[in-house]
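I am attaching a structure below and will ask some questions about it afterwards.
As you look at this complex, bear in mind that one protein chain is not there, while each of the others sits in place.
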């Protein structure tokens, strides 16, 4: 199976040949890859080097935490990659963005109002949790569409808070 | 539900009244009993005292390891208790005893032979594991019935080694 | 003399105090909220009593209930830890009124140091320098401010009396620019707080936050255990502390120690306490505040001095004289503490909650971990996000840094995100290694993305690993469809699957 794997704009063409072999950009490597005790912790021995990483599934990518560094990794098989190319690259920029509560907490303030235009990085909402106030920011520019909560509300994890269109 | 619970010959009559209450020899206690993170480790808060124990199922009893002390505990409901009383107390003394390998290893020696009479505590077999030679002893007196292995054999955990009748 | 102590706290500090009690042969009583039934302090204590629902106001802040439990179970003393009720003079008072010992200072000392204006006045009278400024003087007019400014000397800060968070704050470098800045600061303060009063404070440039640990017994003996460097902060939260401070020298250490002892004596201080100072780049230092309790970062001092501060607290409360004189206190080697928080350094240090499924704790020579969590424990949003303190000791600061680096690398916590990568990045930072940092370092000159020269990165390895995980997932998904639901052997990998997506 052939994959196109992208890290910070850099593409690797990776083919999984069998349990013990992959090729990276055409170069075949012997790999020994195991999950450690059923946890999302993985050990890879390749070319004698021993690596260990946490690998978490993100919304649209994988997050690989390796030696104290986080690599956001997009893995697509060739078919997916072609589809995405055909439909234009603006996946992240188009469609509605729903801001969800990353953890349970208390809404402290909502410095935006419906219909307001926001820039990428603008603070949309302040959520208190674990004695800390956390600013939730807009991942892109847009217009505030629907605010579903108000200051003082307690919210559950993943609860939808507002949308940016 | 009422149980007769025996530790080293001492009987406790224990009734489980509901999730929060038991009575021990007629005295009602409020208990807060939880398994810790799905492991066979249990926390009991009774009368303000916080206790924690490992509880393992044994062959015919429960083993409770509490504050560095092992208590072998027999728990029977009243029906079981009556049945056992009716059939005589010699459960452990009658029937065939099958010596099983407590761990994988290598048979080093079998100092008994078929038909030989053995006393309780006699060494039946020497099993090497983890660089140590371990003597497996007879839990009771009897006659060696069938030896299924020979010195030099590798054995799996729980494999039947020989029987005492 | 008491022989049973109630610990009015939770988390790592409750466990820390419990350990000290146990090593002194003292019985321990834990209290807990409904969210903490399985917490380590409940499991380790001899006795444990429920306080109430998860929110602190209904549990760990219920001083009345805590005192009632202590009386009922026969505890002779209460240790408040830090946070919660630790610096509440009224609680200390109530404990004493109930004829229990409070393991901490007298209520009067807590009160005196708890009010900023009183504390400034008290220590000033004792000859302790404070940050020059007009705070607490009253509302001043523009003319008065302009007249006082040269006496404080430039640069200085205009700050909103009602303020906070930088609103209405202005940096002033010359007298000439000051009138305009006062006007704009007042306008901003008015808009933000409905109050346009401002005050002046000397701007300490390149400031270090350095604190002195104090021990004082009931027999009039006061001594200090030297300094802790606490300048690495984010939003006024300390992240990493070390002792000795790479910035301090013996002269500064001695001067600050002597002043700290004076400050403690000024309020008749008993038990363990900490005097916090701001130190400028010329090694002038100014009293900030006194923490009248055990400090989170007390173990760095324990590692370099060999003094068990919590045991000393208990001994002091038992009426014993200090087991040390100032001459007995020496610093050997260097210690560093990294606060391990359940928060994601790649996502604005957002707190992370959930069940911890797996832990491998670093250990071996020179490593200490103070923690209140274990595999299977759930991090709730009710309490603060600090889940462990990772400490190392080394013969030199350099060795301590290398040791911390290997300990951070060994630490595995699965189930919640942690700030371990932040500390790893810090340990690789050349400025940190050189001891070249001040209180603004983390917020202004530190980045998780910046790669120090010579640091290897492995995008190819990350790419291979992510691809293999994605591949396995695809294979498994296909497998499910083929096998159908009834096959019991699916259970095994479904379990794995679920764990992966937790």
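As written, the chains take the letters A, B and C, and residue 1 is the first residue of each chain.
Basically, a residue touches a chain if its C-beta (ideal position, glycine included) is under 8 Å from a C-beta of that chain, and two chains touch if they have at least 3 such contacts.
Remember, it's a predicted structure, so these values are computed and weren't measured experimentally.
Considering the entire complex, the omitted chain makes contact with A, B, C. When you scan C:85, C:367, C:442 or C:468 for touch with the missing chain, the hit is C:367.
The chain omitted from view is touched by exactly one of C:358, C:440, C:458 or C:476, namely C:358. Listed residues C:23, C:142, C:177 or C:443: the one in touch with the omitted chain is C:23. Mapped onto subunit B, the footprint of the missing chain covers residues 1, 3, 5, 7-8, 10, 12, 14, 16, 22, 24, 29, 31, 33, 35, 37-42, 44, 46, 49, 51, 53-55, 57, 62-71, 73, 75, 77, 102-105, 129-132, 134-135, 137, 157.
Along subunit A, the points of touch with the absent chain fall at residues 32, 34, 36-39, 43, 45, 48-50, 52. Residues of subunit C in touch with the missing chain: 15-16, 19-20, 22-25, 40, 44, 299, 302, 306, 308, 332, 358-361, 363-365, 367-371, 374-376, 395, 399, 402-403, 405-406, 409-410, 412, 486, 491, 494-495.
As a convention for this text, only the chains that are shown with their structure count from here on.
Pairs B-C and A-C differ in how many C-beta pairs touch across them, and the larger number is found at A-C. Subunit A and subunit B, compared by their mean Cα positions, are separated by 51 Å.
Centroids of subunit B and subunit C (each the mean of its C-alpha atoms) stand 49 Å apart.
Centroid to centroid, with C-alpha atoms defining each point, subunit A and subunit C lie 31 Å apart.
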